[in-house]
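One structure is given here, and the rest of the page talks about it.
For this depiction, one protein chain was excluded, whereas all remaining protein chains were kept in their positions.
Going by the order they are written in, the chains are A and B; count residues from 1 in each one.
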Amino acid sequence: MPVLSVRDLSIEYRTRRGPVQAVRDVTFDLAQGETIAIIGESGSGKTTLAVGLIRLSPRSARVTKGEIRYDDGKRAFDVLSLDSERLRRFRWADCAMVFQAALSAFNPVITIWEQFLDTGRAHGMGDKHKVHDRTRELLDLVHLDPKRVLTAYPHELSGGMRQRVLIAMALLLDPRIVILDEPTTALDILTQRAIIDLLRELRGRLGFSTIFISHDLSIAAELADRMLTMYAGRVVERASVDDLFYRPRHPYSVGLMRAVPRVSGALGSVVSIPGSPPDLIRLPRGCSYYPRCPFHIEQCLAEDPPLLQVDTPNHEAACIRWEAVAAALGSDAEAPVAEKLA
Amino acid sequence: MTAATGLIDRRDVSRIPARLAGIVEFLRMMSRKPVGLIGLIGVLFFLFLAYVAPFFVPLQDTVDVTAIYAKPSFAHPLGTDFQGRDVVNQIVYGGGDIITTAILAALFSTVIAITFGSIAATVGGRIDALILAITDVALTIPQLILLIVIAAIFRPSSFFALAVILALLQWPALLRQIRAQVLSLKERDFVEAARSLDLGLMHIIFREMLPNMRSYIVIHFIIAMTLAIYAQAAIMFLGLVPLSGKNWAIMLYFAYNQGALFFKDSFLYLMGPIMAIALFQLSLVWLASGLEDVFNPRLRN
Partner (left out) sequence: MATITPAQGELQVRTFQRSPLSRARGHLGGLWGRPITQAIAKALLTIYVTSTITFGLIRLMPGSPVEIKIDELMQGSGMSYADAAAQASGLFDINLNAPIHEQYFEYLGNLAHGNLGSSFLSRGTSVMSIILSVLPWTLFAVGTGLLLSFVLGIALGLVAAYRRNSLLDHAVSTAGSIISSVPGYLIALLIILIFGIQLRWIPITQMRGAFTSGITPGFTPQFLGDILFHASLPITVFFLTHIGLWILSMRSATLAALEEDHVTVARARGLTDGRITTAYVGRNAVLPLVSQFAIAAGAVVGGAVIIEQIFVYQGVGLRLVASVNQRDYPLMQGIILMTTVCVIIANLAADLLYSKLDPRIGRAGGAGGK
């Protein structure tokens, strides 16, 4: 039983020009202990999706359809159907979200300890000592000194330290799911490495499932089991990490792979995708990737392609031309993906 | 894609000459938030009343003892005062002095603030520190109290002198703002360019920087006017200034001193000037608020 089952989730924003369909018909499963990375460019809907999973979208956003089924073996329900009190308890205790640890992720006027205490108290942990013990445990796990960190105010900690504190706080209530939204983007490269290693270690020890949002493919490659590619609010490919990197079947995924420079790659093999994403208010008919796609044909404009099973198991791509893509890429080798389409 | 701002359809406007188009756009932006527009109308109304109306309404100065505190009638829509003079007439004639003095005071304080603020920011160093220190001190002394004492000592006998005194108490706030703005603008590219072209300090200040500060200056000017009116009315009400004339504040002074406060019938005699001052202040404040929205595109949401 997957711990999270998202079916046909659609979220739109109200704007003056009309509703922006930021997330369209998103469907995926998250298994126990699995890590899924959601990748895509800015504006693809990844963050809207992530925030929407815990219903924390801004006031102007609305879920127009779909369901988010949570099942941890003891309880099962649709997150979208929760009333506000049950939703409040669901958040953090069952599903925690780690944001980019900018300074403003913490309340600047209270100490780190008080913020842990707040979190504990909000979820029924009345005993201060229990909360304190658990907090110390977690801070040790993330390799921070509780004595120094707990009495400090947020602005007194460095970016890397704050990110660790956020991760520790996320694990306070032992959630089944941890959502990470660009957890390493704002950090320098050494700290990034440290955080990635930390996440891997924690995941191994505590066994939670992870949803990872990133535009950084290399991090996704390190941490994820499966990947979702999003474009213009839709999931355009669902595959295992290996499949997506070595055998992408959607032209956009192929484009993403080509856009990342490789240490071993030949000079000149990096190509960005020409054009820009469509207007999410007035979506064109048919496949939204059409204008930028080197594989497009007339029929692509007929309707938005559904996710189709491709040539490897548990691998779907929303493209009617996936076979052509597969043919163009040839076999397994990774390096040729960049050059074959040059 | 429709027009970028979505505010006006560019097609219509291109047919109107540029100046007029600017005014039209301005009014449209103001009407988004009614407060500003109401303020503008109010201010224009009072300006008209104070400066234009006296040409049409003859001054009624005759004392008519039989008609003291008369009830409102067609001849005297707001009744009469303690000497039988028409109240409406006094209100019409009562605005000019106050508003003129307020404008002058605002003008002086704005000039002082711009001059010394720019100097402080561009010259920097000791002079900057000195100007800042003086500004700080000026901000700390309770203004009304100092004003009262100065008025008592110097007894300004003309509105001009009064305006000067009022201006001396109001420049600090704007000076700080101007200084901060100039300091930040100093680092900007176009100033760098002007300096490298050796265009001279005055030119840089007046032709390059000031146009960027228009919004602050205009809004401050309006607020300075409200403060000037507040201060004027205060000291005239207290009877500290040997000014004759028939302005709203003096009306209040007479009213208070003649005990009109305690007569039931003299209600309108008092409400007249009170309402005039209050509504004018309100209009000015709302105009400033509306302008603030217009000048600051970020606030428009």
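Following the convention adopted for this analysis, a residue touches a chain if its C-beta (ideal position, glycine included) is under 8 Å from a C-beta of that chain, and two chains touch if they have at least 3 such contacts.
Everything numeric in this text was worked out from a predicted model, so none of it was measured.
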Chain not shown, its touching partners among those shown: A, B
Of B:20, B:111 or B:152, the one touching the omitted chain in the full complex: B:152
Options B:23, B:123 or B:278, residue touching the unrepresented chain: B:278
Of A:14, A:143 or A:285, the one touching the omitted chain in the full complex: A:143
Touch residues of subunit B, complete complex, unshown partner: 35, 128-129, 132-134, 136-137, 140-146, 148-150, 152-154, 176, 226, 230, 233-234, 237-238, 240, 252, 256, 261-264, 267, 270-271, 274, 277-278, 281-282, 285-286, 289
Residues in subunit A touching the chain absent from view: 54, 56, 88-93, 96-97, 99, 102, 104-110, 118-119, 122-123, 143-145, 148-149, 151-153, 155-158, 160-161, 169, 188, 190-191, 193-194, 197-198, 201
